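One chain of protein is taken out of this complex; the other chains stay put.
We call the chains A, B and C, going by the order they appear; numbering starts again at 1 in every chain.
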Amino acid sequence: MGLITKSRIKSPWIVHYSCGGCNGCDIEILACLTPLYDVERFGILNMGNPKHADILTVTGPVNHRNYRVLKNLYEQMPDPKVVLAIGACACTGGVFHNCYNVLGGIDKVIPVDVYIPGCAPRPETIIDGVIMALKKLNEKGSKAE
Amino acid sequence: MNGSDILMALAALALAPLIGGILRGLDRILTARMQGRIGPPLWQPFYDFIKLCAKSKKASHRGPVVWAWAYLVLTVTAWLLFVLRQDLLILLFILAFAGASLALGAFSVRSPYAHFGAYRELLQMLAYEPILLLAAVAIFLKTGSFMVGDVLGFEQPLLISLPLTLVAVLIALGIKMRKSPFDIAASEHAHQELVRGVYTEYSGPTLALIELTHWYELVLVLGIISLFWVIPLWVGIIIALSCYFLEILIDNITARLRWSWMLTVGWSLGVGLILLNIVIVEFFGLGLRL
Amino acid sequence: MPRITFPFGPQHPVLPEAIQLQLTCEDEKVVEVTPVIGYMHRGIEKAAEGNPFVNNVFLCERVCGICSFMHALTYCQLIEGLMNINVPPRAKYLRVFWSELSRIHSHMLWIGLLADALGFESLFMQCWRAREVILDVLEMTTGQRVIQSSCVIGGVRRNIDGELAKTVFNLLDEFKKQWDAISPVVQKDYTIRARTEGKGILPKEQAWELGIVGPTLRASGWAHDCRLLGYAAYGELGFQPVVEEGCDSYARTLVRVREVDQSLELAYKALNNLPEGEIAVKVKGFPEGEAAVCVEQPRGELFEYARGNGTPHLERLKIRTPTFANIPALLVMLPGSELADVPVITLSIDPCIACTER
Partner (left out) sequence: MTAETLVGVLVLLPFIVGGLSFLIRSEGLRKPFVIAFSLVMIIASLWLFLEVYNYGTLVSNPSPVWEYLIFAVDCLLIGYFLYVGITNKHYLIILLAAFQSVSFPLISLPFHKQVKPVLYIDLLSVIMCLVISLIGSLIVVFALDYMRNHEVHHRVNPSRQHIFFFFLISFLGAMNGLVFANSLFWLFLFWEITTLCCYHLIRHDLTEEALGASLRALWMNLAGAVALIIGIGLSLHNFDTVVIQELISSGVVGPALLLTLALFCFTGFTKAAQVPWQGWLLGAMVAPTPVSALLHSSTMVKAGVYLVLRLAPGFVETQLSAAIAIFGAFVFMVTSVLAIGQSNAKRVLAYSTIANLGLIICCAGINTGLAIAAAMVLIVFHAISKGLLFLVVGTIEQQVGSRDIEDMEGLITKLPVLSGIALVGMISMLFLPFGVVFGKWAGIQAASEPVTTWFFLIVAMLVMGSASTLVYYAKWMGRLISCAPDSSGSSEVKAPLAYGTLMALAVLAVGLSFLVVPLVVNVIDPAAVAVGYEEGFKVVGTALATPWGAFPVWPLFVAVVLALVIPALVVRLKPAEVSAVYMCGVNVDERHLVFRSAVDGHVQVETGGTYWTQWFDELSLNKWINAAGIVLLAVLFVGVVL
């Protein structure tokens, strides 16, 4: 395993955007940072700035107003980058699928690499998803080189 | 400058980032432990650094990248001046130039967040510059020289006569290392109103450059602290590391405060302590001058 | 005076949710604030009209993932009122128990977020660690951590008895131990006080005039709490609302800190005094007529209104959430504050945008 590959896998920085969910997934993502789950063990940091991030974690369904925000955040991230759809709503629209203002899952707007189901997914599931995303991240990175 | 100096400079160039990175790794582990977490591996800063280097470049225009280089090169210059046992004041002036470069890099993009960060960075410099410069003066008063080389040759430990100065330098150290309660311009973590302030517009390799500079800076600042006990030098190094530990501890038991508070502390407590120390040393003869 | 105008959100590290504050500053002083919403609007009220009324419990509790139990409770009480269902007393006590646990977990989460926005990382971590104990209790008793779905029309779905109750008591004791270590820090720490005291003042009269609700109102000196209405078992358990007179962010912090103690006490009380009997009654027929209900949610008064027409579908469901009522407070508190205080003041109303925009 090359140094770059190893570093990439060991240092995933996250930017989180809450599209239009119910907060449940958002707090579960935050909970991942806290002592019980402590994702910093894997080098995961929540950066809050798309320009610094490798992984975009999105919760909630996209609606007519926030899809542009989501797209903009995605575009501002430097390559290689991956997108995680966290929770049922982000995957498909979930319980809000029939709401008039909801477009559906976030894959309607940006390419999604890993879907994490659940309402809300448990922190363990989310961590699992991030680890899966890392594989994709590395594939994308190596392809670019 | 002779051959051994050149060798030493090269070694310092190579070693400083290594030590700085490990210290940062330690910092993150210690911080995590204080927060009841396990924390990342020791080598985490290096992983971050290499990963950032391998990311694609993105910038608003070339200005910030140029200033990031200036920040790095000037900080390295200051470090070399230290290693080559040069003048402390010159070193601090160059360090100020480096710090200003960071702010200017943020200024060069018209982003409100970066601008706020840059203004606050300047305020931070306003708060700690006098402390560091005065500390150099206090050291001069004891040792009779501004040259690091002469300070290294000074027999009596400076800490014995300049304890208050060290306390003041700790304030400056806290500001310089962006630790609570002084992480006003750019906090370690992004959960701040400025989205990491001066670093907002940096990404990928340029951010890596800045991280690298932080490592040099950290080693340099700790080096300056270790001047307080140079014979034997390992005591000084232990003192510097304890100061570093203390900063991490303070970081974890305080919230971030406002710039006005920082400026007040820097200009009253910081400067005041050193002046008091100078007065005690000079006029009450605690520790004779050369 | 030069002005700095910029967007604060919708994506911003100190805002866990998407709301935009369009800020204009002079120096670092905020002079103009325009809250911009719509980033999280889904259209739940409309969707509720299309769902069978029984299913709406699950939709309603996803109005907000933090206080989901309260939303379910409110909707259930609404329909129960509409259909004249008598909920068994044991269910009422269990509802109080879960409500209060929700309140604790919400307040703990809030204190953590405040600490995080203040750069007090370790306090954030400790708060969230203690909160995990509460989540464990919730998961143990309902089966889920954040969206419990334990409240149904006519009662509750799960019972707490025997071994489970003992474990729950142990966990609550454990939480109390952790909380007793955290709460003095939140109340007394110099840096926290320096950052919150005198920041974001909401004068007493103005708070009432603006129709502010919940802890934000109570921190401005009004003893207003919907639990005084005595819904569920609150009438029998008895309690006094927590009131602070400080009117600033620190007072709002204190209200929430003291409410954690109070909620814990209520939870103990509810669990200790659980009446024997059924936990749910069967629901027959369809809702007809109009009803409205108020529930004290962690952020304040949650109001729901429904009109049924004798079919499985409601004709209208209206949800008015506390944050919606509290946003005007921001417009009073933010102008004139420092930029550094914007996160503190914004958080001090404990904004829940998911609620607000539904």
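Here, contacts are C-beta pairs under 8 Å (C-beta built on N, C-alpha and C of every residue); 3 or more make two chains touch, one makes a residue touch a chain.
All of these numbers come straight from a predicted model, not from anything done at the bench.
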- Whole complex considered, the hidden chain contacts A, B, C
- Message: Can you say which of B:111, B:165, B:226 or B:254 touches the chain missing from this structure?
- Response: B:111
- Message: Can you tell me which of C:20, C:149 or C:356 touches the chain that was removed from the display?
- Response: C:20
- Note on the structure: Among listed residues B:26, B:42, B:147 or B:237, the absent chain is touched only by B:147
- Message: Applying the definition given at the start, please give the residues of subunit C touching the unseen chain.
- Response: 1-12, 20, 22, 24, 26-29, 34, 36
- Note on the structure: Contacts from subunit B to the absent chain lie at residues 1, 56-63, 65-66, 69-70, 72-74, 77, 81, 86-90, 93-94, 96-97, 100-101, 103-104, 106-116, 118-119, 122-123, 125-126, 129-130, 133-134, 137, 140-141, 144-147, 195, 200-201, 260, 263, 267, 271, 274-275, 278-279, 282, 289
- Note on the structure: subunit A positions in touch with the non-displayed chain are 17, 49-51, 65, 68-70, 72-73, 75-76
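Operating definition for what follows: only the chains that are shown with their structure count from here on.
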- What graph shape do the protein chains here make by touch: line, ring, star, complete or other? complete
- Sorted by contact pairs, first entry is A-C
- Determine the centre-to-centre distance between subunit B and subunit C, using the mean Cα coordinates as centres, and give it in whole Å. 43
- For subunit A paired with subunit C, centre-to-centre distance based on mean C-alpha positions, whole Å: 26
- Task: Report, in whole Å, the distance between the mean C-alpha point of subunit A and the mean C-alpha point of subunit B.
- Result: 35
- Item | Multi-chain contact sites of subunit B, meaning residues that touch two or more partners | 35-37, 189-191, 195
- Note the residues in subunit C that touch 2 or more other chains, in rising order. 12-14, 125-126, 129
- Item | Complex interface listing, subunit B residues touching subunit C | 31, 34-37, 112-113, 115-116, 119, 180-181, 183-184, 187, 189-193, 195, 251-259, 261
- Query: Inside the complex, what are the residues of subunit C that reach subunit B?
  - Reply: 4-6, 8, 12-14, 28, 115-123, 125-126, 129, 189-192, 194-195, 338-340, 342-343
- Item | Touching residues on subunit A, where the partner in the complex is subunit B | 3-4, 6-8, 10-11, 13, 34-35, 38, 40-43, 45-49, 51-52, 54, 76, 78-80, 141, 144-145
